[in-house]
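The complex appears here without one of its protein chains, the remainder shown in place.
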Amino acid sequence: MRVTAQELAILLDAKIEGNPKAIVNKLVKIEEADRDSLCFIANPKYEHYAETTHAGVLVVSENSLLKNKNGTTFLRVKDPYNSFAILLEKFSTESTAIKRGIEQPSFIHESANIHPTAYIGAFSYIGSNVTVGEGVKVYPNCYIGDSVSIEKNSTISAGVKIHRDSLLGERCIIHSGVVIGSDGFGFAPQKDGSFIKVPQTGNVKIGNDVEIGANTVIDRATLGSTLIKDGAKLDNLVQIAHNVEVGSHSVIAAQAGVSGSTKLGKHVMVGGQAGFVGHIQIADGVKINAQSGVSKSIENPGASISGSPAEPFRQHYKNIAHTRKIGELMDRIEKLEKILSKN
Amino acid sequence: MRVTAQELAILLDAKIEGNPKAIVNKLVKIEEADRDSLCFIANPKYEHYAETTHAGVLVVSENSLLKNKNGTTFLRVKDPYNSFAILLEKFSTESTAIKRGIEQPSFIHESANIHPTAYIGAFSYIGSNVTVGEGVKVYPNCYIGDSVSIEKNSTISAGVKIHRDSLLGERCIIHSGVVIGSDGFGFAPQKDGSFIKVPQTGNVKIGNDVEIGANTVIDRATLGSTLIKDGAKLDNLVQIAHNVEVGSHSVIAAQAGVSGSTKLGKHVMVGGQAGFVGHIQIADGVKINAQSGVSKSIENPGASISGSPAEPFRQHYKNIAHTRKIGELMDRIEKLEKILSKN
Partner (left out) sequence: MRVTAQELAILLDAKIEGNPKAIVNKLVKIEEADRDSLCFIANPKYEHYAETTHAGVLVVSENSLLKNKNGTTFLRVKDPYNSFAILLEKFSTESTAIKRGIEQPSFIHESANIHPTAYIGAFSYIGSNVTVGEGVKVYPNCYIGDSVSIEKNSTISAGVKIHRDSLLGERCIIHSGVVIGSDGFGFAPQKDGSFIKVPQTGNVKIGNDVEIGANTVIDRATLGSTLIKDGAKLDNLVQIAHNVEVGSHSVIAAQAGVSGSTKLGKHVMVGGQAGFVGHIQIADGVKINAQSGVSKSIENPGASISGSPAEPFRQHYKNIAHTRKIGELMDRIEKLEKILSKN
């Protein structure tokens, strides 16, 4: 597609610096740009590329100190990353055809209720009493257990396993290899040191607009429901244990893990590889740094937390700085000891 | 089902406090209980709910200081979590029909030996010389490689991949997405900085009553066997490298990882996201805290270990407490320096 800087400015509500008639025909990374390219700088780390690029059009923040040069036309916007999302949508040629209908061979239990606009890929298994809503896509090699319900316009990528009684909302995106509704990890220790399994009789409930990354696992509740609320976003290889609640619009980065019965509030942000013990509460808007180990409830909304065991962000970085001064302290104490031994 | 406090007391060997004729008909979480509900308190964190609940019957520890009120009948038991397991079994309506027979389409090599009482789900692949025992369930979309043996009453959930020569015992439960018998990670470095693959010719042997969580991976041995012994329980997303041994009745929480040739004793407990270097031994009954990094053998049975690099639990928490006092130490040293500079 060919588009002028002027047209893009209208689409993005941007201020133009340079030639409004500049024409671009592709969206590329700034380090690979030529005169036909539309580019973005959303992260200050990449601003240095603006010095040398010959991109036709460059979208930058209205607050950026960058100046247009080399004949590049600037579009200044409030939020470049947001504009990026809008333009990716516009420029991405829909590379996969719209899927619809039931591919063969597939296995669909006679009691399942599949909407006529849904897509069921080959080698997918649909159990008894399953509901697959309008516009839902179940890609190949999926397993959908008995009594699962998937509401309209959700996408289940290839090789997903969703176990019995799980409920998914509208417009969810579940990536390949995800397991939803596996048994929680519950065992009652016996006197001889062995364990008996605690049956996991609950389910998983997932709200609307939830996205779940590849190979992430969400266990069913022992009793009641494990909850992933509206708009939550989970990255790849995340562990969600039984009876956990993830609040709406919370974000969990890759390889993080939440132990049983822990409840995250709304708008919580969890860094990669962070972990939570079980049975704690995390207030709304809390930010957990990558690799943190959260061992107790956080009651202060919007708090920033870091370290293992986790502590307030500032405290943690003060402790790290202090630790690096221990050598110096040892020297100073030795000096004092020498002075005093002479007295 | 409807059941009286009296009947439950007999089942659980409990002491009744309140009305032996109280009738309940469902098992629910205490925070959601009404007069028809049977509830449990197994974790002291939830005792405060006992103040306000109107549950019909509440199971508590015989040692609990809680008193029955609001018309709730108490059942006092030795181990509430154990009782919970027993009652979940009793109250869980068997929601999935008992599976038996071979669903179509499936792929079963002519040399495979499938017991007539076994279940093979659609889209499952059974290789040559595979043995599937009495009452075994292989759910849909599984891959069972050549010469694998699965003994009686084991359950293989949907989408599990078990590679050639792996041996599984009786009553095992393998959750969705598990990979058993993938190649170990072994490469011989070459002079030019590249690597040649070390063939992984061993297998995986899994004992009886082992449970393995979703998307966990257990690599085959280079030579010999990777061993998961009787009664061991592994959570989701765990990594078990080649030639590892996990002792009987050991428990490994989610996202923990054990490097090559490391041997865990019996009754070892490993917290979530903990890691072990290769070629070390862990004594029986050792407890490893979540996120620990275990870098050397632990020879002391029953030791509690924490931190990265891991150290005895008490030492670790003393170090953390000390670290938080460095600021104070700096102030005290400065004060001493000032005093001495005046002298």
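The chains carry the letters A and B, assigned in the order they are written, with residues numbered from 1 in each.
Convention: contacts are C-beta pairs under 8 Å (C-beta built on N, C-alpha and C of every residue); 3 or more make two chains touch, one makes a residue touch a chain.
Owing to the predicted nature of the structure, the values given are computational and were not obtained by experimental measurement.
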item	value
Residue of A:Lys21, A:Lys45 or A:Lys342 in touch with the missing chain, whole complex considered	A:Lys45
Absent-chain contact - pick from A:Thr131, A:Ser154 or A:Gln273	A:Gln273
Touching residue (missing chain; options A:Asn25, A:Asn82 or A:Gln190)	A:Asn82
Residue numbers in chain A that touch the chain omitted from display	27-29, 32, 43, 45, 79, 81-82, 84-85, 88-89, 91-92, 95-97, 103, 105, 121-123, 139-141, 157-159, 173, 175-177, 209, 211, 213-215, 231, 233, 235-237, 249, 251, 253-255, 266-267, 272-273, 290-291, 308, 320, 323-324, 326-327, 329-330, 333, 336-337, 340, 343
Hidden partner interface residues of chain B, rising order	105, 107, 123, 125, 128, 141-143, 145-147, 159, 161, 163-165, 177, 179, 182-183, 185-188, 190, 193-199, 201, 215, 217, 219, 222-224, 237, 239, 241, 255, 257, 259, 273, 275, 277, 279, 293, 308-309, 318-319, 322-323, 325-326, 329, 332-333, 336, 339-340, 343
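Rule of thumb we're sticking to: only the chains that are shown with their structure count from here on.
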item	value
Centre distance in Å when chain A and chain B are each reduced to the mean of their C-alpha atoms	26
